[in-house]
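The full complex has more chains than appear here; those shown keep their coordinates.
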Amino acid sequence: MTDREVRLDLGRTDRVGFDEAVLCTGKSDAQLTEIMNRLVDAGRGMLMTRLDADVVDRMTPGHRERLDHDALSRTAFFNRVPGPAQAPTVGVVAAGSSDMPQVAEVVRTLSWFETATETVVDVGVAGLWRLLDQVERLRTFPVLVVAAGMDGALPSVLGGLVPGVLICLPTSTGYGAARGGETALHAALASCAPGLTVVNIDNGYGAACAAFRAVQAVRRASG
Amino acid sequence: MTDREVRLDLGRTDRVGFDEAVLCTGKSDAQLTEIMNRLVDAGRGMLMTRLDADVVDRMTPGHRERLDHDALSRTAFFNRVPGPAQAPTVGVVAAGSSDMPQVAEVVRTLSWFETATETVVDVGVAGLWRLLDQVERLRTFPVLVVAAGMDGALPSVLGGLVPGVLICLPTSTGYGAARGGETALHAALASCAPGLTVVNIDNGYGAACAAFRAVQAVRRASG
Amino acid sequence: MTDREVRLDLGRTDRVGFDEAVLCTGKSDAQLTEIMNRLVDAGRGMLMTRLDADVVDRMTPGHRERLDHDALSRTAFFNRVPGPAQAPTVGVVAAGSSDMPQVAEVVRTLSWFETATETVVDVGVAGLWRLLDQVERLRTFPVLVVAAGMDGALPSVLGGLVPGVLICLPTSTGYGAARGGETALHAALASCAPGLTVVNIDNGYGAACAAFRAVQAVRRASG
Amino acid sequence: MTDREVRLDLGRTDRVGFDEAVLCTGKSDAQLTEIMNRLVDAGRGMLMTRLDADVVDRMTPGHRERLDHDALSRTAFFNRVPGPAQAPTVGVVAAGSSDMPQVAEVVRTLSWFETATETVVDVGVAGLWRLLDQVERLRTFPVLVVAAGMDGALPSVLGGLVPGVLICLPTSTGYGAARGGETALHAALASCAPGLTVVNIDNGYGAACAAFRAVQAVRRASG
């Protein structure tokens, strides 16, 4: 059998305002090649996520040269260069520097969607003043993504301090009772801070899409 | 010992744009009485959630008459009548009629926040045409809350059809493998439809607060 | 101690209508060799599942040449060539191209049982029209296997659209809240679409056997 | 707010071959009344599941007299009397007499679908001869539903003995490590007996619908 059957969803932008991305984990090299060939034929670009460097190394030179790959976020822009970032700016906050890969996936995805971001890292609640120093700035963002692993306390604290749309991105940072990100996920869901929303563990792409849905609503309103 | 110690967070509106509510489950009658006394003294209103009819029946007449209680949503407006609902309108969608209590909690909370809602119920995916008939209308809302229990498939389907901010509200409807709402919760988190966000199981109040954060961002932009 | 003790169940076809297969995972090379020797001696064929290419590489040339191995599905036909595929045709549907290995295991197993299949891939509900375009065709199959990972929403949608026997095959595609296939498994079990049945996560062989039991019932009836 | 909004799926029979049923758990009396009113108005009948006797007692006499309620299975036939049972006959097997409520739900649902059933109870594997005495008879059914709780060993044993379509119905019988039916569910899924399929814990209605899908396939073939 062959696994090269692919059915792209090229009408998604019309329906929801942004394109499909390709989640590379779990796809064979042959499937990725097929997808890239189709995109080249159609003159379309695509965001690729969870794309590891060794997979890139196995690509043909023709595909590799159309690829802007970033190792930290494991994302690539294929066959299209995104335009300049537009307002409003999305705040991307992280508890610790171990959450940088997930933060980077958010930032890169929003770059692909031509949306501005500003990053605030290492403001975990165990050193509360680092966070409090940033509150005034954080209150200005209409939309924030908050990445946190381990105990996931940062979103609860932030949720009581800022008025913007809050998208919690639990990360798999930690061990033992951190349970691979489940504790951070459950803590964000069970938070008594009002109006937090949550995406899947380590799903930086999904957090960025959720942020972009809010950005779209803001743009249409300001339009 | 007495349990009447209470410390209200009356400055929350200034910080995040809307007031604290009182979650009545787990509070004693004495604590609720104390809270209501304080609010009367301060001339403040309060939204009360998860307030059962039998607790209301045990209240003093003075408190009861200041209370607008709704049995289906288990919410009450205390000591303040909300003003008229404002735009933009939040869409509140539910897979089945068993999800009505949670839907009602969303609608009542947004009424308290003086925000308009429109409800679309019984559009579960097992009868897909009921949903497809509503898609054009659903595409017009800048913000939607989607309640679903059991397999939680509705948010995934909707996520590929509409561009608005999508807040999934998993409900505890179902039995066995529905796992008290966990399957709907996990399905919404693991969805391949892009940009879904999720709140806690049966947390209609939280979904409404999340929707209101997005409404605020839209209002400020259109302002 | 030696681990070469083997007791084949060669009478299974008489009892249930199809033979035993060998699940290769967890068996030593010595055990597989012993099984293949026995089959050659008895002049019998066997389907082998979860057989990785590196295990094949370590086999004797004599065994390897009796083997029709397929890397994608990790299956092999040993010492027998299946005859041509017979009616009725089983539909094999998959949400995404990442589910191809499981789809391939279904298709190969049904080939071994000399039963026709038709494959429909990449019809996940996030791009609903891809699925709706296929509904008329899908309604014609008396038996369908539906592979889906992540949120597992496809079986619920399909269950409300088609009348055939529906066998859901949850896959381990996804991460975090997908919980290695458990969310897709639970979603299929908790679905409000009526009459779905489910097999173990990634158990393409089992899904094919279940489909074949239904095919046998149909054949006997049409007999 | 009112919870009486109801949207019936009256076209389901055309799509999948049998009607929607009403799951009464989680619905208010007002919702059930509304549904029954609609059905009377439309001249349609409906199967009601998980309907407890005390809910029936609170119905109006007009609704009660249109109702054929069975306490053991918690099912009711509303506003329609099913016709005589047709071939082929579905075998309904149970490990213990504690599984009778679930067995009864299967039998009543298939009665509603005008399909014949034959019941074999108390054939748990701890008294293996009780089962072996029935094997010849069990081998004649084209479709079997097998209810089992606790360790759920019966489906595995049966799966190696009979050729029919096998639908396992795990029940919540047992305590401790039976985990409310999860162990029986997992055992059926993990079984090495080939081609078992599984429905949700205690979902007798779903098992009957799955059986009916197979019955339909057989009828069309013998047609």
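Letters A, B, C and D name the chains as they come in the text, with residue numbers starting at 1 for each one.
Heads up, the rule we're going with is that contacts are C-beta pairs under 8 Å (C-beta built on N, C-alpha and C of every residue); 3 or more make two chains touch, one makes a residue touch a chain.
Fair warning: this is a prediction, and the values are worked out from it, not measured in the lab.
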| item | value |
| --- | --- |
| Oligomeric state of the whole complex, in copies, if 4 are shown | 8 |
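The criterion applied here is as follows: only the chains that are shown with their structure count from here on.
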| item | value |
| --- | --- |
| Chain whose average C-alpha position is farthest from subunit D's own | A |
| CA centroid of subunit B to CA centroid of subunit C, Å | 44 |
| Where subunit A and subunit B are represented by their mean Cα positions, the distance between them in whole Å | 27 |
| Between subunit A and subunit C, centroid-to-centroid distance (C-alpha), Å | 35 |
| Shared interface positions of subunit C, touching two or more other chains | 126-127, 159-161, 176-178, 185, 189-190, 192, 194 |
| Topology of the chain contact graph, where touching chains are joined (line, ring, star, complete, other) | other |
| Listing of all chain pairs that touch each other, if any do | A-B, A-C, B-C, B-D, C-D |
| Residues of subunit B defined as touching subunit D within the complex | 70, 72-73, 97-98, 100-101, 104, 107-108, 119, 121-123, 126-127, 129-130, 173, 175-178 |
| Sites on subunit D touched by subunit C in the complex | 9, 12, 15-18, 20-21, 23, 88, 142-143, 159-167, 185, 189-190, 192, 194-201, 203, 205-206, 209-210, 212-214, 216-222 |
| Subunit D - residues contacting subunit B, complex | 1-3, 5-7, 9, 11-12, 20, 23, 25-28, 31, 172, 181, 185, 200-203 |
